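Every protein chain but one is kept in place in this view of the complex.
This part shows chain A:
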Amino acid sequence: MKVAINALHTAQGAAAGSGVPGATTRRPPLRQRWRGSRNLLPALLFLGLFFFAPLIGLLLRGVLEPVPGMGNYAQLFANSAYARVLFNTFSVAGLVTLISVLLGFPLAWAITLVPKGWGRWLLNIVLLSMWTSLLARTYSWLVLLQASGVINKALMAIGVIDAPLEMVHNLTGVVIGMSYIMIPFIVLPLQATMQAIDPMVLQAGSICGASPWTNFVRVFLPLCRSGLFSGALMVFVMSLGYYVTPALLGGAQNMMLPEFIVQQVQSFLNWGLASAAAALLVAITLVLFYFYLKLQPESPVGNAR
């Protein structure tokens, strides 16, 4: 994912880099500039047929069904139950991002700092957890968190609580489960960024008079920014559209947007409202992606290497 985003970013940068001087100095003939673009045709055809066409079809349904107009969107924002779904979606995504950053940052740092062999093992564990079936991992959280689950039983046995905590079939369960699932997505880009930081720069910081804490805040953290940013954004965007984990660990009364879309389509056959909600999700993602592209070129480490 990170690779894909980076590739896209590089492509953008390259386009901007070659486009600007071309515009100001000598503009090569159009035919020459587009030479070789024919090679793009198969990919464009594929994307057009299997991505853009269904997407446009979906977006059209949002404004055409059941009657043409913006009625579906108005409904989405006006109905308090629907607004609540939106609010849930954003707060869960935000909370999941925050928690996975807080947990992933030390983990990425540890992987970078420990001797190479150990670091690889830690990274393998992270990867392994990512590659294990999503369903299996989500159900195992169900086993751990449910009222008669391991955690509740253990806590009751040692007398910390009297009645089982409600940690599942509500947003708490969703946040716990999703934070766990998202950690690799923050650790991988962050670890790559940290690996690229020259440790001598930190030594330079400390000889310049920076205490370990100042060095962390003023040198290390700014240098991690690009990885932190791309990781956090990826987690946030993925969390907005995540379905399986909220469906299994969440409750019926506190839905997130993807569950809402599924419900509208499967239970009520309300394609119009579902399309509007999906379009909203796409729009939010695009806006976030725009900010990502805007901020990314400033990344010092990414550009230097």
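Quick note on the criterion: a contact is a pair of C-beta atoms (placed from the backbone, for glycine too) under 8 Å apart; a residue touches a chain by one contact, two chains touch by 3 or more; residues count from 1.
We take it that contacts and distances are computed from a predicted model.
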(message) Which of the following is the UniProt-recorded protein name of the chain this complex doesn't show: "N-methylhydantoinase B", "Glutamyl-tRNA(Gln) amidotransferase subunit A", "ABC transporter ATP-binding protein" or "Cytochrome-c oxidase"?
(response) "ABC transporter ATP-binding protein"
(message) For the chain not shown, which residue from A:79, A:195 or A:211 touches it across the whole complex?
(response) A:211
(message) If I consider the whole complex, including the chain that's not displayed, which of A:174, A:223 or A:277 touches that chain?
(response) A:223
(request) State which residues belonging to chain A touch the missing partner chain. (result) 198, 200-201, 203-212, 214-215, 218-219, 222-223, 225, 300-301, 303-304
